[in-house]
Structures are given as C-alpha cells and as structure tokens.
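There's a structure below that I have some questions on.
Missing here: one protein chain of the complex. Every other protein chain is in place.
After this line comes chain A, so read on.
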Amino acid sequence: MIDAIDSHLAILLIVLPLMAAPICVLLGNGRAAYTLALLVSILTFACSVTMLDEALEHGVIYYDLGNWHPPYGIEYRVDVFSGFVLTFVSGIGAAVLLYAPMSVRDEIPASKHYLFYATYLLCLTGLLGMCVTGDLFNVFVFLEISSLSSYALISLGKTRRAPLAAFQYLILGSIGATFILIGIGLLYQMTGALNMDEIAARVPHEDGPRTVLVAFAFLTVGLCIKMAVFPVHTWLPNAYTYAPSVVTCFIAATSTKVSVYVFVRLIYGIISPGFAFNFLPLDTELMFFSLAGIFIASTAAIYQDNIKRMLAYSSVAQVGYMLLGISLATPTGLSGGIVHMFNHALIKGGLFMVVGCFVLRLGSVQMSDWKGAGRTMPWTATAWVIGGLGLIGVPLTAGFISKWLLLTSIFEAGWWPIAVLMLVSSLLAVVYIWRVVETLFFAEPSEAAAMATEAPLRMLIPTYLLIGGTLVFGVWTTYSAGIAHAAAIALLGEAP
C-alpha cells in the first residue's frame, strides 16, 4: 500500500489540491474549507519532502501520466532542483494557511471564505504543477491555472483598487502567458515534441534557425513578465499592495520563484546555456536588467510610505539577484541564484506575514500609522527586524548566504565592478528596512499603535516559523545551499 502511494507521489501532489478545491466549494463553509485546505497543503508538503529526499538519493523520478510514455503522454519529472522548489513552495503554502484564518476573517467577507480557500488551493496546484511537470505545454496549462487563480485572489482585497490591480495584472499576465504559448508553439513546430527532454535532444543548439531564436525570445520575454523583471515588473507593486495580506504572503513568496524556476529550466534544461549565453548575449542582457532593476526598484522602495508597496519593490529588486546568479552559469553562481529563490521566499514570506500582523492590529499599511508600534507589539516588530536583516544580507541570516555565494561567484568570473554594484545595492536595503525599524521603535506612538496589542499567537507562530527559518538557514546550510549546489551541478551537467 505504502509502496503504491510512494510511486504515485508526483501525481498526488497535483491531484490532492486540485480535487480538494472543488470539494471546498461544495462544502460551502469557510471553516470546513479551511480545515481541508490546511490538511491538503500539509499533505502536499509531505509529498514534496519525500520526493526531494528520493531525488537526492536515487536521482530523477519519472512518472508517466496514465502510463502513456513520453513522446505521446505527459511525463512528470522530479529532480533535485524541482524537488527543492516544490518543497519550499508547498512548505510556505502550508505555513501561510496556518497563518491565514484570523487575517482572512479580518480582510475578506465571510461569505467568500470557502471560495477563497478553494482558489488558494488552485493557485497552489498551478505552482506545484509548473515545477513537477516535464512537459512544456503542461507548464503553460499550470501557469494559467496559477495565474487565473491569483487574479481572483488579488481581486479579493479590501479596497476598490484591488480589482483594478488584479485587472492590470491580468492584462500583463495574459500577454506574458500568450508569449509563452507562442514560444512553445514555435518550439513544437521545430521539434515536433513537447516533452522538455525531447525538445532538448532535438532542438539545434548551435546558431539555430530563426524559428528557435524567435521561440526563445518569446519564452524569455513572457517569463520575464511573470518573474516581474525590471522593466516589465509594473503589475507587481499594485498587485502585492492591494491583495489581501495572506494572498500577498503566498504570492510574494512563491509565484515569482516558480517563474524563475521555469526560466532556469528553459535555459539549462532545454535551450542550453551555451546557446543562451554564448551564441546569444542573454547573460549580459540579464545582468544589465537585473542590476538596473536592483537599483531602480530598491531606490523606489526607499520612497514608499505604503509598506506593502515598499516590500513589493524590494521583491522586484530581489528577483534581480536571482537572475544575476542564473546568468553566471557557474556552479557557485547558479547555486547562489537557486538558494536565493529559497531564502528570499522565506524572508519575504515572513516579512509580509509581519505586515499582515500589523494590518490586523493597526488596520493600515501606511508608515505613519505604524509609528511606535514596536512598543505595543514588540514580538511582531522584532520579527520585522530579523527579516529585514535577512533582506539586507547580514551574516547569520539566510540572505547573507545567498549574497555571499553570488559575490564569490561574481569574483570568480572576474566581474568585480558588478560585485561592487551588488554590495552598494544591498546598502539601499538598509535604508528602506531601517526607515521602518525607526518608525516602529522610536517614533511617538500613533493613536492606533498606542491602543494596539500584540498580534495573536496563531499568527505569530507561523510568522516566526519563517522568520526563524531565515536564522536557521543562515547558519546551517546543508539543506539550503547544499541542495542548491547539488541542483546547480545537475543542471550544468545535463546541459548538452
């Protein structure tokens, strides 16, 4: 029995949340739907951990859907890299659900609770599916599942701007998705295959025909929109700002990372880095856009008074660091980029959870309303400080690990001006994080802050789960940088 389940984990990961979502709707009751969603998300986390473990021990797991073999059927494929991403996405998905109920009750009308949890599960399905599948068209399908559900989730926000923000995201997201679809179509036209390994084997890697170039261009631009790379990031600040706190936590921690995952797969698994970086100058371009994004978005973050928007801009900047690592195409650089996906997911998820705690107690995300809240809500405010230090990249936090890896690999490649720019950019993070710290601890308490009480334990515990994680993975990196390194080696090794 156990064996039978074991061999179907890859599909269970998708089927469980996908089936649970309509059941949530049928249940029609917020509390029941929540319990189911939480249960399912924990189960998917368990599945991911098991698969990651197996991928680490026995290598890649293949699963043929309906027993149709690859060229005809859809194949699911879990290696160390996808196992790693699956694990943290499902883990954060579960942690956010653990955190959710009080914040959801506060921000979303009760009549919509069961729909919210159903949509949440669908979004999780989509994100997990993008990581688990080995079929390029299937990636697009799951991408759409996750995108459509996140549009819906974002539009649940309290203010009337939320639907507008969701609409803005819908327009840009759809353009991105269409580009991706066009790219997939062109690749299919060239190779007659949709399975990633098949495409990789058949696509010409040396100065390919124009069709391949165009396909690659469409895919890259489409994914850049979904990753919110500067300058096509414009959907992200509004979406993060106006979505309900819980949704922001979840999407900020996972959604862009999964797009980065697909992008890495595309470059290292399908097109090959030689094609992308040597034949095409994608590495220089990525480096330029990521550095521009890091500086411009970080600077923009400094000038925000809305804290959610500030963190959103910071997310745009952080995606830049991941791309920087990816564009290096060295083991250290790539593992730095990959581990930053995880570390940033932890940090940003944790910080948005802190924001959610403050929203619950203070009812606002404006800096002026947070004044002096550190005195009445010390634990929440301390979590902000720790998460913020992680974002800056201070030693003993997870952020330091990824920055250190990136920095050493940049130096290995001999691009020291970029190293200097990267270090200067992390100083910008000091400014925007510390603006909030000073507001929290030193300003005279605002009216709301003076009356506020500490955030409830039910929210603080999951918050500290992630925030504590940034400290744990800042010291003990076997399961973060270690796995990322293994994943990077595998990715570079399999590149033809």
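What we mean here is this: a contact is a pair of C-beta atoms (placed from the backbone, for glycine too) under 8 Å apart; a residue touches a chain by one contact, two chains touch by 3 or more; residues count from 1.
Assume contacts and distances are computed from a predicted model.
Taken from the listed names "Sarcosine oxidase subunit beta family protein", "Carbohydrate ABC transporter membrane protein 1 (CUT1 family)", "Simple sugar transport system permease protein" or "Na(+)/H(+) antiporter subunit D", the protein name that UniProt assigns to the chain not shown is "Na(+)/H(+) antiporter subunit D". Summary of contacts with the chain left out: across A:Met102, A:Leu181 or A:Val430, the touching residue is A:Val430. Looking at A:Tyr188, A:Phe295, A:Phe441 or A:Tyr479, the residue that reaches the missing chain in the full complex is A:Phe441.
Listed residues A:Ile401, A:Leu465 or A:Leu491: the one in touch with the omitted chain is A:Ile401. Residues 389, 392-396, 401, 404-405, 407-408, 411-412, 416, 419-420, 423-424, 426-427, 430, 434, 438, 441-442, 475-477, 481-482, 485 of chain A touch the missing chain (whole complex, contact as defined above).
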